[in-house]
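Removed from the display is one protein chain of the complex; every other protein chain stays in position.
What follows is chain A.
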Amino acid sequence: PRGGGAQGRHCRPTPTLVSVTVRGPRFRRLKIGAGHRLDVKASGVFVLGIGHGNKLLTDLYNCHLTKVYTVGGLFGKATDDFSDTGKLVEKTTFDHITREKLERILAVIQGTNHKALLMHSNIDMKTQEAYELAVKGLIRPMGKSPPIITAIRCLQLALPEFQLEIHCLHETQQYLRKIVHEIGLELKSSAVCTQVRRIRDGVFTVDDALLRTQWNLQSIQNAIWDCQLKVKRELEKTLG
C-alpha cells in the first residue's frame, strides 16, 4: 500500500503483518474428528483426528479393537439412570457381599459374553484355524454387533465401594453402568456406578494421553509423532 512514508513512521510493517491485519488470519478452521464416543459423565482416553488423520480414524474403527475401562461402583443404592447422580429408586443392605461372590458373578458374565463373541464373529468353530485364532485371542466380530465384554475382573472391593476393569467391544458407557446395576441385582443387593474411565482405546493408552494443560501445538505434534508407528503397525496387522 502506498503513501505510508509521509508521516515519518519509525518502521514499515512487514508485508506479512500488513496482510494479516487486512485479510485476517490465514488459518481459521481445523478439521477435527472424534473417535469412539465418551459421554459427559465419563472420562479417560478420547482419540481425536486432525485433517488427514480422520481417514485413519475410520480405519481404526474398522479394526474393532477392544477398549478397556475402569468402572467404579457403590453397593446399597439403585437409581433410575444407574449412576450416582440420578434419582434414588431403592436402598438395600450389602453386608453379605464377599469377594468370592462377586468373582463368581463376574465369571458368569464373562462366560455368556464369550459365547456371544464367538457367535458374532461368524467363524466356524470346528476348524483348525479357528482354534489357533482362539488360542491367540484374536477372535472378535469384524462387523456390527451388540456390546460384548471380552474380559472383566475385580480390581478392588472395599464395601460398599468396588472397582472393576472391563475389556469390551462396541459398548456405550451407559451399557457399562447397566452392567454394574445388574451385578448389584445378581448379588441380591443393588449398585450404582460412580465412575467410568477409559484407560485404553485400541492402541492408545493413558500414558499417551494429553492433559488439559498440555493442549498446545508442541505437545500435540509430539503425541501424533509418537503414536504414528503404533497405529500404522496395528492397521497393517488387522486390515492387511
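Heads up, the rule we're going with is that contacts are C-beta pairs under 8 Å (C-beta built on N, C-alpha and C of every residue); 3 or more make two chains touch, one makes a residue touch a chain; residues count from 1.
Going forward, contacts and distances are computed from a predicted model.
Novice: The chain that is not shown, which UniProt protein name from "Transcription termination factor 3, mitochondrial", "Probable L-cysteine desulfhydrase, chloroplastic", "Transport inhibitor response 1-like protein" or "tRNA intron endonuclease" does it carry?
Specialist: "Transcription termination factor 3, mitochondrial"
Novice: Which is it among A:Ala134, A:Ala151 or A:Val206 that touches the chain not included here?
Specialist: Of all options in A:Ala134, A:Ala151 or A:Val206, contact with the hidden chain holds for A:Val206.
Novice: Could you pull out which residues of chain A are in touch with the chain that's been left out?
Specialist: Touch set of chain A with respect to the missing chain: 1-4, 7, 9, 12-13, 18, 20-25, 43, 197, 206, 209, 211-213.
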